[in-house]
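Quick notes on the structure that follows.
Missing here: one protein chain of the complex. Every other protein chain is in place.
Going by the order they are written in, the chains are A and B; count residues from 1 in each one.
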Amino acid sequence: MSTPLAIAPATVELDAVVKQFGAHRALDGISLQLEPGEFVALLGPSGCGKTTALRALAGLEAVDGGSIRIDGNDVSGLPTNKRDIGMVFQAYSLFPHLTVLENVEFGLRMRKVAAAERRVRAQEALDLVGLGERGERFAHQLSGGQQQRVALARALVTRPRVLLLDEPLSALDAKVRVQLREQIRRIQTELGITTLFVTHDQEEALAVADRVAVMREGRIEQIGTPEELYVTPATPFVADFVGLSNRVPGTLTAGTITAAGTTFALLGAPQPDGPVLAYVRPEDVVLATTETATGLAATVVASSFLGSLRRTSVRLDDGTLLSVQHEVALQPAPGDVVRIAFRGTPVSATPVG
Amino acid sequence: MTTLALPTRKPARTRRGWALLGLTPFAVYVLLFLAIPTVLAVGTGFFTEDGAVTLANLAGVVEPAVLATFGSSFWVSAVTAVIGAVIGGLVCYAMLGTRASGALRTIVDSATSVLAQFGGVMLAFAFIASIGGQGLVTVWLIDTLGVNIYENGVWLYQVPGLLPVYVYFQVPLMIITFLPALEGLKPQWAEANATLGGTRFTYWMRIAGPVLAPSFIASLLLLFANAFSSYATAAALISQGSQIVPLQIRSALISETVLGRENMAGALALGMIVVMVAVMWGYSVLAARTSRWQR
Partner (left out) sequence: MSRRVGSEVHLGLAPSRVTRWAILIVVAAVFAIPLLSLLVFSFSAGLGGGYTLDHWTGLFDPENARPYRTLFQAIGNSFLLAVVTVAIVLVLLLPTMLLVHMSFPRLRRVLEFICIIPITVPAIVLVVGLAPVYSIVVQVLGGSIWTLAFAYGILVLPYAYRAIQANLDGVPVVTLSEAARSLGASWPVVLWRVLLPNLRRGVLAAAFITVAVVLGEFTIASLLNRRNLQTALLQISTSDGYVAAILSLLSLAFAFVLLLIIGRLGSVGNRSTP
């Protein structure tokens, strides 16, 4: 009945791409490969270069070195409008003087598609994002989330080889953000289009992506599945940026860290011996309130109820503050004395001093 | 333990009463010096010298001679508005992409603010000094290029002379009014156009053009209104005569030869107001549409 938005998914390759803004090196020889149909998130703090990388791929920034290939073809010399990509911007990208339907049709009009076919395909794209009845509205009459869905339909209707999303959810309310990211992921899986998604929100990246690349100062620190990044962070920066971490002072000797009375294996590249800070996840710390429990003594500072779990901050005898995640049934109050133990999973560490 | 003695608050209605009183000085001022003069200006057209109601003054306005004056005013205003809009639009385009707080922008802002106000007497002098009978440019043209711009008479002191002079303050006004609109063009629109396969041509034709059109026409209307209501420049250049409506009002006000001419000024003022209201109404409608899109 309806012509599916079938796309032949493409491979994307950035090879040692360099971008300089005056004295500032935004991209420092970054290399990245996307498999056909893969959803990769570029994650990092502001200024790390993730948006620059995306815009370089789109052709909106010229590169100073390295190459960019889509489906094996070098596109570095191609202007943006010839790269056959779809892009969703953070905000304000819908044309204000055109209706929603006319906005979605725009890419088809550029490709000289006949009016009747344009209308049908645009309507399909709008139906796909759930805004089929809003075709005659204008951008200023829609909410932020609806505008981004229109932007998505507009980017997809031309069946591009690659879909680029530049922090599309950052300007939206929290609840809309969660709904929309799931919708984006569903559509992307259904269509099988190769996608690059830029965000600074690590929860978002972990939730939707096949693979996540953590960027810092123009380079990729680590790329892997969300699980890999969370459980085996390659560097302390990744350990700190992805998920929450406690920093526990300890000593590293021959690949083993001794901290807070427990031993941990060291994750990541070998480091010289010496004093370190170990990154321990709150859910890897065990809290016990009964008198018969064993472990380190600690005093409860504060406890937060988060619906499905509790997070309690405690202070050890040596002054270290720890954040512990545990089940809701335990309800420690400020001032209580509790017992702390560690699960001993391997951890990242940074040298101190 | 001491307690704070809270002052008793006056009931809300009395507070509002006092606040409303605070508005009266301004209200009285506007009444005395804006409302009443305006009413008088348009009203006197309906009365004779002795106070009797009459349509004679209005009839005087639609006489061919006076209608021709309106025609001249329209012509001068339209021509200078279009020329001012085109040149001003070009300068605005040239200013695209400059930093809002940079030196270039500051200088252009100040220069346009001053030149938009640099009307009347001083501007007339400047043009007389440059393209007047003995003007710098006039003499240079004769001496260097052998071209005498006043071969067929000195037109600077007639209606055609108003054209270049008016354009001189129309262009800065255009820049002041239109530059914000041009800067309201979001870069995301140009980028989205590119990612969707459009070229620079399609961007200007299909996106920037339609988006800017209402502002451009609104600015054009403002320029028209500005020229139509200008008096000082014409008064300085054209010392005698009533070739355009403001000068016609001048004759009506200071003429001592024809009786009842003061009320004629009222009828002319009424005519001017009708035109101004129509033009400014069009302007506000277009400006409202523009602000809706800028959201």
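Here is the rule we use: a residue touches a chain if its C-beta (ideal position, glycine included) is under 8 Å from a C-beta of that chain, and two chains touch if they have at least 3 such contacts.
This structure is a prediction, so every number in the text was calculated from the model and none was measured.
Contact with the chain that does not appear here is found for just one residue of B:I83, B:A208 or B:L286, B:A208. Those residues of subunit B that touch the chain absent from the view are 16, 19, 22-23, 25-26, 29-30, 32-34, 36-42, 44, 87, 90-91, 93-97, 101, 106-107, 109-111, 113-115, 117-123, 125-127, 129-130, 135-137, 168, 171, 185, 187, 190-191, 193-194, 199-201, 203-204, 208, 225, 229-232, 235-236, 246, 249-250, 253-254, 265-266, 269, 272-273, 276-277, 280.
Just so it is clear, only the chains that are shown with their structure count from here on.
Spacing of subunit A relative to subunit B, judged by their CA centroids, is 54 angstrom.
Against subunit A, in their complex, subunit B makes its touches with residues 186, 188-189, 191-199, 202, 206-207, 210-211, 292-295. Residues of subunit A touching subunit B in their complex: 58-60, 79-82, 84-87, 89, 91-97, 106-107, 110-111, 140, 151, 154-155, 158, 164.
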